[in-house]
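What you see is the complex with one protein chain gone and the rest in place.
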Amino acid sequence: MTHEIVHRPYPRGRNRNSPRTRAVAIEGRCGEGRRVQALMAAFCAFLVFLFLMFANAAHADEASVRAIISKFADAEGFSQVEKVIDELAATGDPLAVRTLNALNDGKLQVKRGGTVYIEENGKFLDPITGEPVDGADTSGLDKVKIKNSLRRTISAALSGMTLMAKDPAIRSQAASTIFDSSDASQLEALEKALAAETVPSIREQMEEAKASIQLFNSNDPAEVSTALGTIKARGNRAALALLSKYAASADGELKEQADAAISSVEETLSMWEAGQNVWYGISLGSVLFLAAIGLAITFGVMGVINMAHGEMVMLGAYTTFVVQELIRTSAPGLFEYSLLIALPMAFLVAGGVGLLMERSIIRFLYGRPLETLLATWGVSLILQQAVRTIFGPTNREVGNPDWMSGAFTLGEMSLTWNRVWIVCFSLAMFVALQFVLKKTYFGLQMRAVTQNRRMASSMAIRTPWVDAMTFALGSGIAGLAGVALSQIDNVSPNLGQSYIIDSFMVVVFGGVGNLWGTLIGAFTLGIANKFLEPYAGAVLGKILVLVFIILFIQRRPRGLFAQKGRAVEA
Amino acid sequence: MFTKAKSSMAAFATLLAVSSASVPANAEDTIKVGILHSLSGTMAISETTLKDAMLMLIDEQNKKGGLLGKQLEAVVVDPASDWPLFAEKARELISADQVSAVFGCWTSVSRKSVLPVFKELNSLLFYPVQYEGEESERNVFYTGAAPNQQAIPAVDYLMNEEGVERWVLAGTDYVYPRTTNKILEAYLKAKGVAEEDIMINYTPFGHSDWQTIVSDIKAFGSAGKKTAVVSTINGDANVPFYKELGNQGIKAEDIPVVAFSVGEEELAGLDTGPLVGHLAAWNYFQSADTEANAEFIKTWKAYIGDEKRVTNDPMEAHYIGFNMWVKAVEKAGTTDPDAVIDAIVGVSVPNLTGGYSAMMPNHHITKPVLIGEIQADGQFETVWETSGLVVGDAWSDYLPDSKDLISDWRKPMNCGNFNTASGKCLGSTPAN
Amino acid sequence: MIFGHFLKQGLASRYVQVAVLILLAVAVMVPVLNLAVPPGNPFHLPDHWVPLLGKYLCYAMLALALDLVWGFCGILSLGHAAFFALGGYAMGMYLMRQIGSRGVYGNPVLPDFMVFLNYKELPWFWYGFDNFWFAALMVVAVPSLLAFVFGWLAFRSRVAGVYLSIITQAMTYALLLAFFRNDMGFGGNNGLTDFKEIIGFDVSAGSTRLGLFVATALFLIASLVIISSVVASKYGKILVAVRDAEPRTRFIGYRPENVKLFAFVLSAAIAGIAGALYVPQVGIINPGEFAPANSIEVVVWTAVGGRGTLVGPILGAILVNAGKSWFTGVLPEFWLFALGGLFIFVTLFLPKGILGLIGQVKASARARREKRAAEQQVLAE
Partner (left out) sequence: MNDVMEKTPATAAGSQHPAQREHKAKFLLYLSGVSVAFDGFKAINNLSLFLEPGEMRAIIGPNGAGKTTMMDIITGKTRPDEGEVFFDGDIDLTKHDEADIANMGIGRKFQKPTVFETLSVEDNILLALAGQRRALPALFYRSNAADMAKIGEILDTVRLSDRRQDLAANLSHGQKQWLEIGMLLAQKPKLLLVDEPVAGMTDSETEETAKLLREIAREQSVVVVEHDMHFVRELGVKVTCLHEGSVLAEGSLDHVSSNQKVIDVYLGR
């Protein structure tokens, strides 16, 4: 048994003379017992379980854990810190969990001579109990430095200790860590946890983790074969990684079986990949749509070539930054709501600037579309430089609230929350805008003015007011887009510039004066781009899309959703 | 008709007279230093900081009594991220403003653009940014890292300390990533990494949609071998890249990313919480625990009036370069470029990481190489450093066409690209 | 004979006469002030002014080319810098080939960037560029061809107005992205630089600079006269007719697409020549020249000087760029405010540009004179 472990294909760079080896040996014996006799395993698990219960209740072992923890204080360099972690791992004692978590988060403070605290929000806590320490000696404390390889050691150690944690999420996390690492030293803990686990899905995960360990540590071909089957059934990237790793060192029938499993998993994955690509396309499309929708109003409906459109988006993003700064300094508790607060603010700021622009510049230029292009380009330069002067040329940090961070999986597709919300947001905006245009009095006035200005004004519609409001609406919507884009892109003075050309392409491609066109156009371009990217690369893909648009405009000079008939030709 | 032409000619002449009169009469009382960094356009984001750093250094030097008994005077111009304008402004600095040395440029293309100007007018350029190497000019001093002072040690670290066997080389499509990746590819292959274990990917400037590439990296990393990403992604594209990494849950423990263009300044625009543990290789980190650095940071924050402003590697490069120039001028007793070029080789000044950096005959400098991990507070923590200083190598040993080239600007060789195989100085005849 | 008449039409305009005389004077005076007047004399023209003035004249030529299509044919091209850049690249490729074995790697055929990007042999599209005349042909042919293909497609399908502007922008943007790619074989972001000599002359020598400057001035004069002649001819009237009422020209039997196409191609060719003259004077050509913002700036020069006046765009290009040089040296932070403000000011208050303003002032003066004369006549009677 120990023999096998020494011959693990990837010893993971750990010193074999470290205390870990001892732990492994103990587990090995336990593991052997399990294979010799299933009952023995249960007994073994039961014994340890009892022991742990006892230990927890009586804190009998607290002293020894504390003794190990205090060694952090005098550990010099990464290798010694690692040794201490290994020692803690060897105890398998959940008492060490708090300390290890703190170490992982860089919150463990030490001083020579055995002083160890956890620092949290300026308070110094006991490394085991987590109780604030009265009269803590805080002078000369140093943070224990860690690095990636230590983080891996820590999470491996933690996985063994947290397999029986109360929180099912933590147990699941622990099981999947073991699955990825195939760490044989966790087998014993795993077996115990498996015996006690009641949640079926976590049980399954633990079985898979066990299979992962068996795959690399078992001598029994039948067992390895079963393990291969279990892992194949899991069918995700992590499984593929294990299988490839195994196949690289296996031979004979098992290798064949592994190869078959690999191709089966790959097949599943490639199907998911197509779905993933569609999703990426949709999400890119939603970004394009957000960038373009304000323009669909100012350019598409009003015919104003607003080159400062990108800067309206930028203003929205900077408004988000300012809102978050205010929240950080005055009401940190509201951070999760910062985007919701920023939305109306961004609408008002960008809309206000748009209103100002319309009243002071654009209204003098109606009917001279090419001149508005120049004047608004001038406005865009001024806004850019103004932002650069006020906020500085460097990127500003706009944080993601928790609900905008991370990802969830749908089958084997991974969907990031920020993209999901942005897709939802863009669709919501589309619906809202359609509502405003089609169902409100203002929308009616707006359509009346754009279709027949003279007639509208003779029907007592204040056309200048409608113009101003329409432009402000388009700008405000660009500001809203800025809030969303601040979540995925740089917030810098150049933000607007990077979207302006794409926005025009979307509006022109979709067909001017048609929100549906903008929507379909944006998503079409987004998906086309994402399907081209794997074959042509990001740059060439984008060039191809541009060339496509140029040629498309030749075929349909008025875009995807052009109005036909003689009215538009007049 | 004729009178009109005459009057416009007179106007033209007046214009000339006015422009030449604008050169101050007391030009002899100060030593002028040119600062050639973009203050507007796409590169302002990085370069404005360097302009401020230079102004601070000049200010400090003046407080110490200036140079050769004269005050230093900074001449700031804005080449506006426009490459031909870099050349034009360089010419203006040297010819019209008569500066003694120029500190500036960030991108390779801006350096390439001004190069002929510095050669033609025989002036000095101190270039503070890590770059692709493959260049050694008599009039240019490269105070940033050459590939062997950044890229190769970083790869060594990943290979030895993290056990990485599979490599993604991701970069923006321009010359620095192209060259660096080529060197790395050759280096990795020399170390026995197989072709299929290297993935190279290029993206355009300002690329903002990283979904596909990040998921490709994830897929590439699931082949059962430890995988790392070596990123030469430039400036603006980094923020969305790291955001996507964080969101797709690529943790540093699983697939670490080591970047050569991401410093404290770039991280200032990011929530670094999800990025803890990703790496960067530089010759300086703000977190360097030395007295000189503490002093530098204090002066910088006071100068800029913002407690939150960070320092970064190119700033240190300017710090070193400027002090080297000062020392060389003092040694030569004049600001004459030829004298300074002769005097500066061998000059050694303290750097901010607790050692000394020296100007080598190939006009590159010696530097320590640090590998740092991103922390939650936007700083780096050094996890590894070279035991000694690394000499900047102008010509890479891993590229077939440059491995025989060496550079030595001392007499008698006086050549930036001497081919040791043929025993000839290649290209243009060296300046005398 | 036929050409004589053609050119005479062009020189009929008073503005063009004045502009040609001034440009001739500049072409003579710049070398004189630079060489004959000793440094220190207030009339001496410092060396670094020569390439700077040369650059302004190249830009002036580009603005002039744009004015032909925008001012007289109503085609607002937001991609004219693309033609300029293509001409520049053709010249840059010639200059790269002239470096020969003086590159840092000493490779007699391959430019440096190809050596370190591992090119084993010269890409086919670099063949022939070691010959000046071939390169000169390409300077005109490549932009013209692009303009021809693009214009043929766009004008035939009657893409006009804003749509045309936006797809010209897409065109230059696509080229920008394409030239940024190192795989294209044009040096990627770094572009082409470190030139040594042009037709045997050292590019960094003062005399070469003066020569290039004079050549630029002469080419500008030639372009001005040619475009002015084109505009004054019957063809020019058709061009204006197409601008004013395209359907009308079609219904009296002209093909507006061909009329536009000729102007577009001619304009692209002149832009290409301007680019070719620009590159040896500034010493670098890189994809940044394709940036859509550059093309928009050209439009602004044209608008500032006066659209549809030919001389105006020349004036506008020189004034705006001189302003840029001055601002970026003296008040770097304010350059964009000034430029942005200028855009707004010109479109709002000077819709016809500087030259249009002069024209208006003159017209109103004449009107006043005539009125006074009429009154006097009445009185006399």
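So that you can tell them apart, the chains are marked A, B and C in the order they are listed, and the count of residues begins at 1 in each.
The rule we apply is simple: a contact is a pair of C-beta atoms (placed from the backbone, for glycine too) under 8 Å apart; a residue touches a chain by one contact, two chains touch by 3 or more.
It should be emphasised that the depicted structure is a prediction, and the values quoted were computed from it without experimental measurement.
> Could you tell which one of C:Leu45, C:Leu176, C:Leu192 or C:Val230 touches the chain left off the display?
C:Val230
> Check each of C:Phe6, C:Trp152, C:Phe201 or C:Phe334 against the chain that is not shown and name the one that touches it.
Once the missing chain is taken into account, the touching residue is C:Phe6.
> Which candidate, C:Ile199, C:Ala245, C:Leu331 or C:Ala374, sits in contact with the chain we can't see?
The missing chain is touched by C:Ala245.
> I need the residue numbers on chain C that touch the omitted chain, in ascending order.
Touch set of chain C with respect to the missing chain: 2-3, 5-6, 230, 233-235, 237-238, 240-241, 243-245, 247-255, 258-259, 261-262.
Simple rule for what comes next: only the chains that are shown with their structure count from here on.
> Viewed as a graph of touching chains, is the assembly arranged as a line, ring, star, complete set, or other?
Graph shape, chains as nodes and touching pairs as edges: complete.
> If you average the CA atoms of chain A and of chain B, how far apart do the two points sit, in angstrom?
32
> Chain C: which residues touch two or more other chains?
Residue numbers touching two or more other chains: 177, 180-181, 333, 336.
> Using the touch rule from the top of the page, what residues of chain B touch 2 or more other chains?
39-40, 173, 202, 204
> In the complex, go through chain A and note every residue touching chain C.
Residues 303, 305, 307, 361, 364-365, 368-375, 377-382, 384-386, 389, 497, 501, 504-505, 508, 539-540, 542-543, 546-547, 549-551, 553-555, 557-558 of chain A touch chain C in their complex.
> Taking the touch rule as given, give the residues of chain C at its contact with chain A in the complex, in rising order.
By the definition above, chain C touches chain A via 76, 150, 153-154, 156-163, 165-167, 169-171, 173-174, 177-178, 180-181, 292-293, 296, 299-300, 303, 333, 336-337, 339-344, 346-348, 351.
> Using the touch definition from the top, list the residues of chain B that touch chain C in their complex.
Touch residues, chain B against chain C: 1, 4-5, 8-9, 12-13, 16-17, 20-21, 39-40, 76-80, 82-85, 87-89, 91-92, 94-96, 107-109, 112-113, 115-117, 119-120, 134-135, 173-175, 178-179, 182, 202, 204-205, 399, 401-402, 405, 416-417, 419, 424, 426-428.
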